[in-house]
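The complex appears here without one of its protein chains, the remainder shown in place.
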Amino acid sequence: MSSNIYDFSTLTGSIHAWLSGLMSTGWVTFTEMVLVGLAFLLMYALLGLFLVYAERKVCAFMQNRVGPNRVGPYGIIQTIADLIKLLMKELIPIRKSDPLLFNLAPFIVIICSFLALAALPYAKGLQAIDFNIGVFYVMAVSSLSVVGILIAGWSSNSKYSLIGAMRSGAQIVSYELSVGLSLLAIVVFAGTMQLSGIVESQADGWWIFKGHIPAVISFIIFLIASTAEINRGPFDLAEAESELTAGFHTEYSGIKFAFFFLAEYMNMFIVAALGATVFLGGWMPFHVGHWEGFNNIMDYIPSVVWFFSKTFFLIWVIMWFKWTFPRLRIDQLLTLEWKYLLPISLFNIVFIAFIVLMGWHF
Amino acid sequence: MNSILEYFADIFKGISSLWAGMRITGKYFFSPGEIVTQQYPENRATLKMEDRFKGEVIMPHDENNLHACTGCGICEMNCPNGSIEIITDRVANAEGKMERVIDKHIYHLSMCTFCELCIKTCPSNALAWGQKFEHAVFDRSKLTKVLNQPGSKLRKEAK
Amino acid sequence: MSEEIIKDVIIGENEDYIINMGPQHPSTHGVLRFEVCLKGETVKYLIPHIGYIHRGIEKMCEANTYPQIIHLTDRMDYLSAHMNNEAVCLLVEDALQVEVPERVKYIRTILDELNRIASHQLWWCAFGMDLGALTSFFYGLRDREHILDIFEESFGSRLLHSFVMPGGLMHDVHPNFQKRIKEFITYFRKKLPEYDQLLTGNVIFQNRVKGIGHMSKETAIGYGVTGPSGRGSDYSCDIRKIAPYGAYDKVQFNEILETGCDTWARYKVRMAEMWESLSILEQLVDNIPEGDYTAKMKPIIKLPAGEYFQRVETARGELAVYAVSDGNKSPLRMRFRTPNFSNLFVMNEITAGHKIADLIAISGSLDLVIPDIDR
Partner (left out) sequence: MLNRQELTDIISGFVPEAEFPEGKQLLEVIVPAEKLFSLVENLKSDKRTAFNYLINHTAVDFTTHFTVVYHLESTDFRHLVVLKSLIADRENPNIDSLTALYPTAEYFEREVFDLFGIRFNNHPNLKRFFLEDDYGYPLRKDFRDEVNIIER
């Protein structure tokens, strides 16, 4: 394979070797865990802040505005200023709320989004933990956040919050099916659930190109369903600020609100990263057939750039959806899932199984 | 069979209508020249309000510090919400006759609704619109203004 | 008193889920409170509570002279300020038997239509936002800015321009007036199809608005729903056609009627009215006759004792002014029959059985302006 020049496993391996020379195996594992945790915390915060800024800029450009431009050059530290503001805000206790659950909910939501980050392959050799059921794991933990949302809506003792939470519950439970089935399509193609394995299988072409039309269909279904799963417009019924003021986080303030806010953006990053990994080849560069020169140029772009550019492209598409479409009604939302997305993806997966059986894919 | 066709036609029509909307927002995303936002505090130097802009009521004074207000009180009478108060004084003029002059022409900007009746009805055209629009202050009392400048006098028309 | 409040709150049965939408709810467009009783997500009934910004304009009118009243009417329906002003002016001119110059009539009509377009644009953006399409809000406001700039150039103010006086206008329009209107017409004719692409054709949008909020013609007449909301129910209620004022008898225009009776029909009426207003503007803008901008009026206007009644079509429906004069310079009683007051109370009738999201869509399609309800 030609894309070996930016392999992170040499870097991580040398760190490991250096640490092993200093201390015993147990301590090495502990130190590495702390280092990885710190790295993820840093990445989480930076990505969250960047995504909030990106969202504002994207929506501003779509709306003929300039967006944040006051704090720092081009407003790039606007979100940091917002974060400081949110940190200093009062945490308002809600009368007759359930204090334990009320305080717990933002943490559940944010932990779920944090867990999913671990399994994503960011670049060649840069993956915290390579599960052999990676796809399954990411889906499982990212859908856990509905528990946090339900708890938040229930415990805030607000009628708007409760409606928002109930909507969110119905929505995530049903859209989980479509997300799963559309990912399953690629799992069938690749023959593995391991995320690194799926990426490796795309070395000679991304699944969206190799998998014919069924892969395109499942990609579109994945985009729609995952947008719904992370409660973003046009499926932001759980928040629905024109109907329910702010939905499940109406009563939250200060840093607890910021947790929900951050988790929403990180969930967006996670689904975009998952989509990029599964459909668009993850950190694999773009190769065209036998154009050796072109392929070599592509290999010189580091794999981490490939991964993040694909992910941010998908994030941009999801933002594009949000800033174009009106919100669906709850019954239409469920109709879309059960009458359109689910049957189509079921047929699609049968079709893909048939293709794979006949060996028609590349 | 027909209903199956309809089902797929629905999907197709739906997606194409969604794409039409996405084309609009996408087009504007890639054309930053269409941005209409005015960068307000930065463009202060070039920001020119229209001549007729109703910023506040002013009393124009000429270079000799003369104004045209005779203190007749018609503007005070016509103001719907009492934002004008006129305090007049009587002073002796050159011929020794007592004459009415304004002491203070008080204008409460905080109460003004910009209906233009004072300016419209003024018989001597002593009032006009000012183009200043940055009226924000920290104290409400600062919005009460005295329109005639200190030491100003009534402009005598040549007879 | 307190007992009544308690009775007010605990009005439903025990399992009823009563939520208060407003007074600070994002989609009531002002300080209006809906007491909504829900069963699941379905609205069982709805009680509007108004009066949060009641300013007693009718009482204030009794202490003001007629020219002073005009600037109060701006503050009722601030989005059709010009039509409100014109209603009082027409009433005074009618009472004094003043013949206003042709030029004034033409300019007033142009301003009516410009104001109507501006108001419908704001409605369009707010309606899109109610349904969650936030981008529509900025596109509408962007185009509305062009009209407001024309207003600013001629009258000095953008929203509440007390530009009309009994007998004519405050002063003549700006020399650029005609040129800028023509520019606006060509500009907006290009932008209006974008509105359709972004929202009207959108399948999500259509599914959201079609078939909800059914208001039959009888309901509309019974509740006195007028304006585009009434015309969406095939109820011909355009005062511009019934009792033409200004230059409306000199222009060709159609009264837009839709038979759908639902939110979608009301949406289509307003979109078509923007096109219609553009064509009215086109007919008028080149034909403004020369002449005085005001008729000769006495400095102090006193209406002869009697009762006067004047109706105009604002952007939201029929505004009727009823004045009782005892011969003094201020009226004995001034009554404004505002369109939104009547349009609001049909809500309970047409929202029952719909979802909360539909409630927002329906209230958006009625295009409520709260200061107009409260006066």
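Per-chain numbering from 1; labels A, B and C assigned in written order.
Methods note: a residue touches a chain if its C-beta (ideal position, glycine included) is under 8 Å from a C-beta of that chain, and two chains touch if they have at least 3 such contacts.
Everything numeric in this text was worked out from a predicted model, so none of it was measured.
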Interface partners of the hidden chain - shown chains only, full complex considered: C
Omitted-chain contact residue, chosen from C:40, C:306 or C:353: C:306
Among C:50, C:160 or C:173, residue touching the chain not depicted: C:50
Candidate in contact with the missing chain, chosen from C:171, C:191, C:250 or C:337: C:337
Contact with the hidden chain (one of C:18, C:148 or C:221): C:221
Touching residues on subunit C - with respect to the absent chain: 1, 4, 50-51, 54, 56, 58-59, 63, 94, 219, 221-224, 235-237, 242, 306-309, 311, 318, 320, 322, 324, 332-333, 335, 337, 341-342, 345, 349, 374
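We adopt the following convention: only the chains that are shown with their structure count from here on.
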Of B-C and A-B, pair with higher C-beta contact tally: B-C
Chain located farthest away, centre of subunit C as origin (C-alpha): A
Computed distance of Cα centres, subunit B from subunit A, in Å: 50
Multi-chain contact residues (two or more partners), subunit B: 18, 21, 24-25, 36
Shared interface positions of subunit C, touching two or more other chains: 135, 142, 198-199, 202, 204
Complex contacts: residues of subunit C adjacent to subunit B: 64-65, 67-68, 70-72, 135, 142, 145, 152-157, 160, 162, 165, 170, 174, 194, 197-199, 201-204, 206, 299
Partner subunit C, residues of subunit B touching it in the complex: 13-14, 17-18, 20-21, 23-25, 36, 50, 52-54, 78, 80, 113-117, 120-121, 129
Residues of subunit B that touch subunit A when the two form their complex: 11, 18, 21-22, 24-26, 28-29, 32, 34-37, 39
